[in-house]
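Note that this complex is displayed minus one protein chain, with the remaining chains in position.
Moving on, here comes chain A:
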């Protein structure tokens, strides 16, 4: 419950953040909503001598929808995201997913950027961002760069972000068509036993394009290119869904924990993906 001591900083711009990260190296961490980092600090599983709070940087809270391009500042909270009529209309899967994350209090504080950057395979946004083919925008001492969410996750808590980089925003092209985020969990606030993010575009009664990503079924989120491809050109009938599930099962690698053994998780992954595809197709 009692975290170790640290020095606290609240810079008002990103230059200030980068300067502190450069000065303190891996002894420094940025603090967004604090709802993964502070629990880890309370358990002394994270040791952060220098804590850089991002709450003073207004630019990180911007939400921008221009045509189909959606850009979300890293400090936009889950509550902001659910509350934004603009976002809910441009990409309703964001709201559907955010409402399945944590609980009201955590959603007032927890941010999209923290969820995406954290690197815990239990987080829901990473799989969603892979499904949407989002770009993650980072800033560091050498300037800005972008990396695809599909290339960002290397292993549990290991990502492509360097220690002196900060995730500033996430952007993607909102696709028209059907969508679903389906999550199996033991109770409110739990990370998924299995979850699936699905988008489907329909053309003339068949699937024109589909994207499928799975949550908490490997040490990273899993974008299953093969599962999406299995649906394309079909009428999204039972046979096609079965083929997509089979393809997805070839890409995941769950481990046993309190949520169940591997065989159960693979079973649940199939059930959840079947439901998600069915719902996305109904909405397409």
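What to note about this one:
Rule of thumb we're sticking to: a residue touches a chain if its C-beta (ideal position, glycine included) is under 8 Å from a C-beta of that chain, and two chains touch if they have at least 3 such contacts; residues count from 1.
Keep this in mind: contacts and distances are computed from a predicted model.
For the omitted chain of this complex, the UniProt record lists the protein as "Carbon monoxide dehydrogenase small chain", which is one of "Quinol:cytochrome c oxidoreductase membrane protein", "Biotin transporter", "Carbon monoxide dehydrogenase small chain" or "FAD-binding protein".
Contact with the chain that does not appear here is found for just one residue of A:19, A:106, A:229 or A:249, A:106. Among the residues A:17, A:31, A:112 or A:197, only A:31 touches the chain that is left out of the figure.
Residue positions on chain A in contact with the hidden chain: 1-8, 10, 31, 34-35, 38-39, 41-43, 49, 51, 53, 55, 79, 102-106, 108-109, 188-189, in rising order.
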